[in-house]
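Only one protein chain is missing from this complex, and each of the others stays in its spot.
Up next is chain A:
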Amino acid sequence: MNPLKKYLDSIKPNFEKGGKLQAFGSVFEGFESFLFVPNTTSKSGAHIHDAVDSKRIISFVIIALVPALLFGMYNIGYQNALLANGGTLPADACHLSMFLYGFLQMLPKILVSYIVGLAIEFAWAQWKHEEIQEGYLATGILIPMVIPVNCPLWCLALACAFSVIFCKEIFGGTGMNFVNPALAARAFLFFSYPTVMSGDNCWVAKDQVFGLGYQVADATTAATPLGLVVQDPNYSIDTMNAVIGLIPGSMGETSFIAIILGALFLLFTGVASWRIMLSVFAGGALTAWMFYSLDMSPMTWYDQIVLGGFAFGAVFMATDPVTAARTECGKWIYGLLIGFVAVVVRVMNPGYPEGMMLAILLMNVCAPLIDWCVVQRNISRRANRLKK
(Lines give C-alpha, C1' and ligand atoms only; values in the text may rest on other atoms or scores of the structure.)
Protein backbone atom coordinates (compact mmCIF):
# COMPACT_ATOMS: atom_id res chain seq x y z
CA MET A 1 0.00 0.00 0.00
CA ASN A 2 1.15 3.52 -0.75
CA PRO A 3 2.78 4.90 2.46
CA LEU A 4 0.87 8.17 2.20
CA LYS A 5 -2.39 6.30 1.82
CA LYS A 6 -1.42 4.14 4.78
CA TYR A 7 -0.82 7.27 6.86
CA LEU A 8 -4.13 8.80 5.77
CA ASP A 9 -5.94 5.59 6.65
CA SER A 10 -4.29 5.60 10.08
CA ILE A 11 -5.46 9.14 10.92
CA LYS A 12 -8.87 8.80 9.27
CA PRO A 13 -10.68 7.56 12.41
CA ASN A 14 -9.94 10.94 14.09
CA PHE A 15 -12.01 12.65 11.43
CA GLU A 16 -14.91 10.25 11.48
CA LYS A 17 -18.01 10.61 13.63
CA GLY A 18 -17.00 10.47 17.27
CA GLY A 19 -13.35 11.21 16.46
CA LYS A 20 -11.37 14.06 18.02
CA LEU A 21 -11.30 16.03 14.80
CA GLN A 22 -14.74 15.19 13.47
CA ALA A 23 -15.39 18.90 12.88
CA PHE A 24 -12.86 18.69 10.05
CA GLY A 25 -14.26 15.50 8.54
CA SER A 26 -15.28 17.13 5.25
CA VAL A 27 -11.91 18.87 4.94
CA PHE A 28 -10.10 15.57 5.45
CA GLU A 29 -12.31 13.83 2.94
CA GLY A 30 -11.74 16.65 0.47
CA PHE A 31 -7.97 16.37 0.76
CA GLU A 32 -8.04 12.58 0.64
CA SER A 33 -10.03 12.55 -2.59
CA PHE A 34 -7.69 15.25 -3.92
CA LEU A 35 -4.68 13.01 -3.30
CA PHE A 36 -6.18 9.66 -4.25
CA VAL A 37 -8.91 8.58 -6.63
CA PRO A 38 -11.67 7.34 -4.28
CA ASN A 39 -11.59 3.56 -3.94
CA THR A 40 -15.38 3.50 -3.60
CA THR A 41 -16.86 0.82 -5.83
CA SER A 42 -20.29 0.71 -7.41
CA LYS A 43 -23.05 -0.87 -5.39
CA SER A 44 -25.88 -0.78 -7.91
CA GLY A 45 -26.40 -0.15 -11.59
CA ALA A 46 -23.35 0.08 -13.84
CA HIS A 47 -20.38 -1.78 -12.41
CA ILE A 48 -17.91 0.22 -14.50
CA HIS A 49 -17.54 3.96 -14.73
CA ASP A 50 -15.84 6.47 -16.95
CA ALA A 51 -12.52 7.75 -15.62
CA VAL A 52 -13.70 11.35 -15.84
CA ASP A 53 -15.11 13.16 -12.82
CA SER A 54 -15.98 16.72 -11.97
CA LYS A 55 -12.55 17.27 -10.37
CA ARG A 56 -10.82 16.59 -13.66
CA ILE A 57 -13.21 18.79 -15.60
CA ILE A 58 -12.72 21.72 -13.21
CA SER A 59 -8.93 21.16 -13.28
CA PHE A 60 -8.96 21.39 -17.06
CA VAL A 61 -10.77 24.74 -16.87
CA ILE A 62 -8.01 25.98 -14.56
CA ILE A 63 -5.33 24.73 -16.98
CA ALA A 64 -7.09 26.57 -19.79
CA LEU A 65 -6.93 29.75 -17.74
CA VAL A 66 -3.15 29.55 -17.29
CA PRO A 67 -2.11 31.39 -20.51
CA ALA A 68 -4.46 34.29 -19.74
CA LEU A 69 -3.38 34.29 -16.11
CA LEU A 70 0.35 34.38 -16.90
CA PHE A 71 -0.08 37.00 -19.57
CA GLY A 72 -2.25 39.01 -17.19
CA MET A 73 0.59 39.02 -14.67
CA TYR A 74 3.02 40.24 -17.28
CA ASN A 75 0.59 42.90 -18.47
CA ILE A 76 0.15 44.28 -14.94
CA GLY A 77 3.92 44.98 -14.85
CA TYR A 78 3.94 46.21 -18.42
CA GLN A 79 1.09 48.68 -17.85
CA ASN A 80 2.73 49.90 -14.65
CA ALA A 81 6.00 50.56 -16.49
CA LEU A 82 4.18 52.21 -19.38
CA LEU A 83 2.19 54.55 -17.15
CA ALA A 84 5.25 55.44 -15.07
CA ASN A 85 7.12 56.45 -18.17
CA GLY A 86 4.34 58.40 -19.89
CA GLY A 87 3.29 55.83 -22.46
CA THR A 88 6.57 54.25 -23.49
CA LEU A 89 8.54 51.47 -21.86
CA PRO A 90 11.43 52.73 -19.73
CA ALA A 91 14.87 51.86 -21.06
CA ASP A 92 15.64 49.74 -17.98
CA ALA A 93 12.39 47.78 -18.17
CA CYS A 94 12.97 44.05 -17.72
CA HIS A 95 10.32 41.58 -18.90
CA LEU A 96 10.97 39.21 -16.03
CA SER A 97 10.68 41.99 -13.47
CA MET A 98 7.44 43.12 -15.05
CA PHE A 99 6.10 39.59 -14.81
CA LEU A 100 7.27 39.24 -11.20
CA TYR A 101 5.69 42.57 -10.34
CA GLY A 102 2.40 41.40 -11.86
CA PHE A 103 2.73 38.08 -10.07
CA LEU A 104 3.18 39.83 -6.72
CA GLN A 105 0.25 42.13 -7.45
CA MET A 106 -2.01 39.24 -8.36
CA LEU A 107 -0.92 36.65 -5.81
CA PRO A 108 -2.62 38.28 -2.79
CA LYS A 109 -5.84 38.54 -4.75
CA ILE A 110 -5.73 34.88 -5.74
CA LEU A 111 -4.93 33.92 -2.15
CA VAL A 112 -7.73 36.04 -0.71
CA SER A 113 -10.20 34.68 -3.24
CA TYR A 114 -9.29 31.06 -2.48
CA ILE A 115 -8.98 31.46 1.28
CA VAL A 116 -12.31 33.26 1.71
CA GLY A 117 -14.21 31.14 -0.81
CA LEU A 118 -12.83 27.78 0.22
CA ALA A 119 -13.15 28.53 3.93
CA ILE A 120 -16.86 29.16 3.44
CA GLU A 121 -17.21 26.10 1.21
CA PHE A 122 -15.40 23.89 3.74
CA ALA A 123 -17.47 25.20 6.63
CA TRP A 124 -20.67 24.79 4.66
CA ALA A 125 -19.79 21.25 3.63
CA GLN A 126 -19.02 20.37 7.25
CA TRP A 127 -22.26 21.95 8.45
CA LYS A 128 -24.27 20.03 5.88
CA HIS A 129 -22.20 16.85 6.34
CA GLU A 130 -21.52 16.79 2.63
CA GLU A 131 -18.48 16.10 0.52
CA ILE A 132 -16.50 19.21 -0.41
CA GLN A 133 -17.21 20.14 -3.99
CA GLU A 134 -14.54 21.41 -6.30
CA GLY A 135 -16.51 24.06 -8.20
CA TYR A 136 -14.86 26.92 -6.34
CA LEU A 137 -11.42 25.92 -7.59
CA ALA A 138 -12.34 27.45 -10.95
CA THR A 139 -14.42 30.28 -9.52
CA GLY A 140 -11.62 31.21 -7.13
CA ILE A 141 -9.19 31.88 -9.96
CA LEU A 142 -11.78 33.45 -12.26
CA ILE A 143 -12.78 36.19 -9.80
CA PRO A 144 -9.30 37.83 -9.54
CA MET A 145 -8.97 37.63 -13.31
CA VAL A 146 -12.08 39.70 -14.00
CA ILE A 147 -11.44 42.56 -11.57
CA PRO A 148 -9.12 45.55 -11.90
CA VAL A 149 -5.67 45.32 -10.35
CA ASN A 150 -6.36 48.15 -7.90
CA CYS A 151 -9.39 46.49 -6.36
CA PRO A 152 -8.83 46.42 -2.57
CA LEU A 153 -8.49 43.00 -1.00
CA TRP A 154 -11.34 43.60 1.45
CA CYS A 155 -13.68 44.33 -1.44
CA LEU A 156 -12.57 41.14 -3.13
CA ALA A 157 -13.06 39.16 0.08
CA LEU A 158 -16.58 40.53 0.44
CA ALA A 159 -17.40 39.74 -3.17
CA CYS A 160 -16.12 36.16 -2.83
CA ALA A 161 -18.15 35.62 0.32
CA PHE A 162 -21.26 37.08 -1.31
CA SER A 163 -20.81 34.92 -4.38
CA VAL A 164 -20.25 31.66 -2.51
CA ILE A 165 -23.03 32.15 0.01
CA PHE A 166 -25.75 33.93 -1.93
CA CYS A 167 -25.14 32.68 -5.44
CA LYS A 168 -24.17 29.10 -4.78
CA GLU A 169 -24.53 27.53 -1.39
CA ILE A 170 -28.03 28.73 -0.56
CA PHE A 171 -29.21 27.14 -3.81
CA GLY A 172 -27.58 23.81 -2.98
CA GLY A 173 -23.93 24.15 -4.00
CA THR A 174 -22.03 23.46 -7.20
CA GLY A 175 -24.39 22.43 -9.93
CA MET A 176 -27.42 24.16 -8.44
CA ASN A 177 -26.46 27.84 -8.87
CA PHE A 178 -28.43 29.75 -11.48
CA VAL A 179 -25.91 32.53 -12.15
CA ASN A 180 -22.19 32.23 -12.71
CA PRO A 181 -20.60 32.77 -9.26
CA ALA A 182 -17.52 34.54 -10.63
CA LEU A 183 -19.63 37.01 -12.55
CA ALA A 184 -21.95 37.43 -9.59
CA ALA A 185 -18.90 38.44 -7.54
CA ARG A 186 -17.91 40.93 -10.22
CA ALA A 187 -21.43 42.30 -10.44
CA PHE A 188 -21.50 42.66 -6.66
CA LEU A 189 -18.34 44.77 -6.77
CA PHE A 190 -19.49 46.67 -9.85
CA PHE A 191 -22.72 47.86 -8.28
CA SER A 192 -21.61 48.09 -4.64
CA TYR A 193 -18.22 49.72 -5.15
CA PRO A 194 -18.36 51.34 -8.61
CA THR A 195 -15.29 53.49 -7.93
CA VAL A 196 -13.03 50.48 -7.55
CA MET A 197 -14.44 48.74 -10.59
CA SER A 198 -14.70 51.43 -13.23
CA GLY A 199 -13.32 54.77 -14.27
CA ASP A 200 -9.77 55.68 -15.19
CA ASN A 201 -8.02 55.04 -11.91
CA CYS A 202 -8.40 51.34 -11.26
CA TRP A 203 -6.84 49.54 -14.21
CA VAL A 204 -3.09 50.08 -13.74
CA ALA A 205 -1.10 49.26 -10.59
CA LYS A 206 0.71 52.30 -9.23
CA ASP A 207 2.67 51.09 -6.22
CA GLN A 208 5.96 49.31 -6.02
CA VAL A 209 5.99 45.80 -4.51
CA PHE A 210 9.18 44.61 -2.79
CA GLY A 211 11.14 47.11 -4.84
CA LEU A 212 9.72 45.82 -8.10
CA GLY A 213 7.77 48.02 -10.52
CA TYR A 214 7.49 51.78 -10.60
CA GLN A 215 5.84 54.23 -8.30
CA VAL A 216 3.27 56.15 -10.31
CA ALA A 217 1.78 59.46 -9.23
CA ASP A 218 -1.78 59.19 -7.94
CA ALA A 219 -3.07 61.74 -10.39
CA THR A 220 -1.88 59.72 -13.38
CA THR A 221 -4.70 57.70 -14.89
CA ALA A 222 -5.18 55.18 -17.67
CA ALA A 223 -8.55 54.19 -19.05
CA THR A 224 -9.36 51.03 -20.95
CA PRO A 225 -9.81 51.38 -24.73
CA LEU A 226 -13.54 50.68 -24.30
CA GLY A 227 -13.75 53.54 -21.80
CA LEU A 228 -11.79 55.82 -24.12
CA VAL A 229 -14.11 55.11 -27.03
CA VAL A 230 -17.07 56.13 -24.88
CA GLN A 231 -15.31 59.35 -23.92
CA ASP A 232 -14.13 60.10 -27.44
CA PRO A 233 -15.78 58.38 -30.42
CA ASN A 234 -12.85 59.39 -32.60
CA TYR A 235 -10.37 57.52 -30.42
CA SER A 236 -8.23 55.28 -32.59
CA ILE A 237 -8.08 51.71 -31.24
CA ASP A 238 -4.80 49.83 -31.54
CA THR A 239 -6.27 46.48 -32.48
CA MET A 240 -2.94 44.68 -32.55
CA ASN A 241 -2.19 45.65 -28.95
CA ALA A 242 -5.66 44.51 -27.97
CA VAL A 243 -5.14 41.15 -29.65
CA ILE A 244 -1.84 40.68 -27.85
CA GLY A 245 -3.31 42.06 -24.65
CA LEU A 246 -0.97 44.96 -23.91
CA ILE A 247 -3.80 47.30 -22.86
CA PRO A 248 -5.23 48.30 -19.49
CA GLY A 249 -8.07 46.11 -18.33
CA SER A 250 -9.15 43.50 -15.81
CA MET A 251 -6.25 41.38 -14.71
CA GLY A 252 -6.78 38.26 -16.81
CA GLU A 253 -8.93 39.29 -19.70
CA THR A 254 -6.86 41.62 -21.86
CA SER A 255 -5.07 39.16 -24.14
CA PHE A 256 -7.19 37.80 -26.95
CA ILE A 257 -4.41 35.42 -27.98
CA ALA A 258 -4.00 33.93 -24.49
CA ILE A 259 -7.77 33.51 -24.16
CA ILE A 260 -7.98 31.81 -27.55
CA LEU A 261 -5.21 29.42 -26.46
CA GLY A 262 -7.36 28.53 -23.46
CA ALA A 263 -10.38 28.21 -25.73
CA LEU A 264 -8.56 25.80 -28.02
CA PHE A 265 -7.59 23.68 -25.02
CA LEU A 266 -11.18 23.64 -23.74
CA LEU A 267 -12.51 22.71 -27.17
CA PHE A 268 -9.85 20.06 -27.79
CA THR A 269 -10.63 18.39 -24.48
CA GLY A 270 -14.36 18.85 -24.96
CA VAL A 271 -14.76 20.54 -21.58
CA ALA A 272 -16.53 23.61 -22.98
CA SER A 273 -19.35 23.70 -25.47
CA TRP A 274 -18.19 24.76 -28.93
CA ARG A 275 -21.77 25.70 -29.73
CA ILE A 276 -21.91 28.30 -26.99
CA MET A 277 -18.45 29.69 -27.73
CA LEU A 278 -19.07 29.97 -31.45
CA SER A 279 -22.53 31.43 -31.08
CA VAL A 280 -21.41 34.10 -28.58
CA PHE A 281 -18.70 35.25 -30.99
CA ALA A 282 -21.09 35.05 -33.93
CA GLY A 283 -23.84 36.94 -32.07
CA GLY A 284 -21.42 39.63 -30.93
CA ALA A 285 -19.74 40.01 -34.32
CA LEU A 286 -23.02 40.22 -36.21
CA THR A 287 -24.50 42.78 -33.84
CA ALA A 288 -21.31 44.84 -33.85
CA TRP A 289 -21.20 44.73 -37.65
CA MET A 290 -24.83 45.88 -37.75
CA PHE A 291 -24.15 48.85 -35.44
CA TYR A 292 -20.99 49.76 -37.34
CA SER A 293 -22.83 49.58 -40.67
CA LEU A 294 -25.60 51.79 -39.32
CA ASP A 295 -22.96 54.23 -38.11
CA MET A 296 -24.14 53.85 -34.54
CA SER A 297 -20.77 52.73 -33.23
CA PRO A 298 -17.22 53.67 -34.20
CA MET A 299 -15.98 50.16 -33.37
CA THR A 300 -15.63 47.44 -35.97
CA TRP A 301 -16.87 43.91 -35.24
CA TYR A 302 -13.36 42.65 -34.56
CA ASP A 303 -12.63 45.48 -32.14
CA GLN A 304 -15.77 44.63 -30.19
CA ILE A 305 -14.64 41.02 -29.92
CA VAL A 306 -11.02 41.54 -28.97
CA LEU A 307 -11.59 44.39 -26.51
CA GLY A 308 -12.75 44.18 -22.92
CA GLY A 309 -14.16 41.04 -21.42
CA PHE A 310 -15.96 39.80 -24.52
CA ALA A 311 -13.57 36.98 -25.42
CA PHE A 312 -12.93 36.04 -21.79
CA GLY A 313 -16.66 35.94 -21.12
CA ALA A 314 -17.39 33.94 -24.25
CA VAL A 315 -14.73 31.34 -23.53
CA PHE A 316 -14.76 30.95 -19.75
CA MET A 317 -17.99 32.41 -18.40
CA ALA A 318 -20.73 31.79 -20.95
CA THR A 319 -19.64 28.16 -21.28
CA ASP A 320 -20.15 27.38 -17.58
CA PRO A 321 -22.37 24.29 -18.06
CA VAL A 322 -24.32 24.82 -14.86
CA THR A 323 -25.62 28.28 -15.70
CA ALA A 324 -25.74 28.01 -19.50
CA ALA A 325 -28.56 26.50 -21.50
CA ARG A 326 -28.37 22.73 -21.21
CA THR A 327 -30.07 21.61 -24.42
CA GLU A 328 -28.00 21.59 -27.60
CA CYS A 329 -30.46 23.76 -29.50
CA GLY A 330 -30.80 26.07 -26.49
CA LYS A 331 -27.05 26.59 -26.43
CA TRP A 332 -27.13 28.25 -29.86
CA ILE A 333 -29.88 30.65 -28.82
CA TYR A 334 -28.23 31.34 -25.47
CA GLY A 335 -24.86 32.11 -27.08
CA LEU A 336 -26.24 34.28 -29.85
CA LEU A 337 -28.23 36.33 -27.35
CA ILE A 338 -25.21 36.83 -25.08
CA GLY A 339 -23.21 38.22 -27.99
CA PHE A 340 -26.12 40.40 -29.05
CA VAL A 341 -26.90 41.79 -25.59
CA ALA A 342 -23.22 42.41 -24.77
CA VAL A 343 -22.73 44.59 -27.82
CA VAL A 344 -26.10 46.31 -27.41
CA VAL A 345 -25.18 47.30 -23.85
CA ARG A 346 -21.77 48.53 -24.98
CA VAL A 347 -23.13 50.60 -27.85
CA MET A 348 -26.45 51.84 -26.58
CA ASN A 349 -25.68 52.47 -22.93
CA PRO A 350 -22.71 54.78 -22.47
CA GLY A 351 -22.97 54.32 -18.70
CA TYR A 352 -21.61 50.78 -19.07
CA PRO A 353 -18.67 50.63 -21.46
CA GLU A 354 -18.48 46.86 -20.83
CA GLY A 355 -21.62 44.84 -21.43
CA MET A 356 -20.37 41.26 -21.29
CA MET A 357 -20.93 40.73 -17.59
CA LEU A 358 -24.49 42.01 -17.74
CA ALA A 359 -25.20 40.04 -20.91
CA ILE A 360 -24.05 36.75 -19.42
CA LEU A 361 -25.84 37.31 -16.13
CA LEU A 362 -29.04 38.21 -17.98
CA MET A 363 -28.81 35.14 -20.16
CA ASN A 364 -27.95 32.95 -17.14
CA VAL A 365 -31.33 33.96 -15.81
CA CYS A 366 -32.98 33.35 -19.17
CA ALA A 367 -31.25 30.01 -19.89
CA PRO A 368 -33.90 27.90 -18.10
CA LEU A 369 -36.58 29.66 -20.16
CA ILE A 370 -34.74 28.86 -23.41
CA ASP A 371 -34.38 25.24 -22.34
CA TRP A 372 -38.03 25.12 -21.32
CA CYS A 373 -39.04 26.15 -24.84
CA VAL A 374 -36.74 23.56 -26.43
CA VAL A 375 -37.91 20.75 -24.15
CA GLN A 376 -41.52 21.82 -24.62
CA ARG A 377 -41.18 21.10 -28.34
CA ASN A 378 -40.27 17.51 -27.51
CA ILE A 379 -43.17 17.30 -25.08
CA SER A 380 -45.61 18.69 -27.66
CA ARG A 381 -44.39 16.21 -30.25
CA ARG A 382 -45.09 13.37 -27.85
CA ALA A 383 -48.51 14.78 -26.94
CA ASN A 384 -49.42 15.16 -30.64
CA ARG A 385 -48.39 11.55 -31.27
CA LEU A 386 -50.83 10.46 -28.59
CA LYS A 387 -53.65 12.51 -30.16
CA LYS A 388 -53.09 10.86 -33.55
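One rule holds for everything that comes next: a contact is a pair of C-beta atoms (placed from the backbone, for glycine too) under 8 Å apart; a residue touches a chain by one contact, two chains touch by 3 or more; residues count from 1.
Criterion: contacts and distances are computed from a predicted model.
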{"item": "Name under which UniProt lists the unshown chain, selected from \"Na(+)-translocating NADH-quinone reductase subunit A\", \"Energy-coupling factor transport system substrate-specific component\", \"Endoglucanase\" or \"Putative ABC transporter permease\"", "value": "\"Na(+)-translocating NADH-quinone reductase subunit A\""}
{"item": "Which residue of A:82, A:271 or A:317 touches the chain not shown here", "value": "A:271"}
{"item": "Per the touch definition above, residue among A:66, A:244, A:261 or A:322 touching the missing chain", "value": "A:322"}
{"item": "Sole residue of A:105, A:133 or A:364 that reaches the chain not shown, by the stated touch rule", "value": "A:133"}
{"item": "On chain A, residues whose C-beta touches the chain left out of the figure", "value": "1-2, 4-5, 33-57, 59-60, 131, 133, 135, 172-176, 268-271, 273, 321-322, 324-328, 331, 375, 378-379, 381-383, 385-386"}
